[in-house]
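Note that this complex is displayed minus one protein chain, with the remaining chains in position.
On to chain A.
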Amino acid sequence: MAKRLPLLCCIAAYCVGAHQAFARGYEGAPRTELFNPALTSCIRDTATYKKAPPYVIGFSNAGLGDSWRVVALDEIKQGAQDHKDVIKKLIITDAGHDDAKQVSDVQDLVSQGVDLLIVSANTEKALDPVVTRAMKRGIPVIMLDRRIASDHFVTYVNASDPMMGRLWAQWIVEKLHGKGNIVILAGQAGSSPSENRMNPALEIFKQYPDIHILDTVYSDWSPVKAKQVMQAVIAKYGHSINAVWSAHGLQVPGSIEAFREAGFKPGEIPMHTTADVNGPLKMAVQYKVPMLEVGDPPAQYRLAIGVALKVLSGAPVPCVVTVNSQIAVTPGDETPSVKGDLPFKDMIVPNGADDMLITNDLGPDYTPSTAHIEYPH
């Protein structure tokens, strides 16, 4: 029990932070921890990083470019603002999804003498050497939402990519009764959310010999690119497509649009998986598309600041910190393994913009295009 105590304390502390502004569903401790079958959990001792405030925290962002990352950036600013009494400065760099620039950004943040680094890696392998070097220099690094390939960091704050990938895959398999044709609509090649959702999903699919992967296409998290690639896939496979496994909701509107333009009537568009974005949920109702939503809340960015302060206070932290993902399924589409946490319609913001992130925790009045988040910098 004594061994378990730090873990339980951590779980209790983090589940308090994992709240939502919109519909409320599951609010317990992170299921990835509670359902973890291992006898012991990985807890990181951070005593060597203990420092007295005020702190300078550096955040190396992979880039913006989609609504999720815009909201996430505001979340981390809000997190710093929440703790402005101990955070002197949050220095943010943006690599514009360029590995070379992000490597330089990390080096520049180290040069500026930050007390702790938060890194959202553009691609998991390219940032590995520079992050590993920062750790070797004694600077604690927290990976956020996008990790590096190795474990050379203090902790990884995310929404459990493998769980999302597996749930989506298991739902599709059960909906198809173990037989059907699937298209994988991935995100950005080489980015950890895309790879770490897709690979566990593929492991599930492989267990079913009558499940066939027709094609794997990359959307770069963009509905525009998703539409282009899905148009080509639909032209090739047409009505033989039974399901689209999508690594997030950002690209789903493009896919559904492609099906509609190919002549698929409401009720004919194959099932899709999604996360976070309002538009796909509205389209699911409008065009009768069976859909499973498993959230990847950008609130994890706000939570990361709290985790950073724990590290700098020398408190032990889990090696992986997960935020809860809300699960919602279109009515009548629940399966033996996948049930919703709340009614599907409650997840939708009917008057909200299509690109609205329903899983942010910045309040119902928050609008990314007009918001100006004050933060210490």
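Everything that follows uses one rule, which is that a residue touches a chain if its C-beta (ideal position, glycine included) is under 8 Å from a C-beta of that chain, and two chains touch if they have at least 3 such contacts; residues count from 1.
Methods note: contacts and distances are computed from a predicted model.
Asks: Absent chain per UniProt: "Sulfate adenylyltransferase subunit 2", "Thiol reductant ABC exporter subunit CydD", "Carrier domain-containing protein" or "ABC transporter permease"?
Replies: Its record in UniProt gives the absent chain the protein name "ABC transporter permease".
Asks: Which candidate, A:123, A:222, A:278 or A:300, sits in contact with the chain we can't see?
Replies: Answer from the full complex: A:123 touches the omitted chain.
Asks: Please identify which residue in A:29, A:43, A:76 or A:103 touches the non-displayed chain.
Replies: Final answer for the missing-chain contact: A:103.
Asks: So one chain is hidden, and I want to know which residue out of A:28, A:113, A:263 or A:314 touches that hidden chain in the complete assembly.
Replies: Final answer for the missing-chain contact: A:113.
Asks: By the contact definition given up top, give the residues of chain A that touch the hidden chain.
Replies: 63, 91-96, 98-101, 103-105, 107-109, 111-113, 123-129, 133, 149, 189-190, 195, 216, 218, 377
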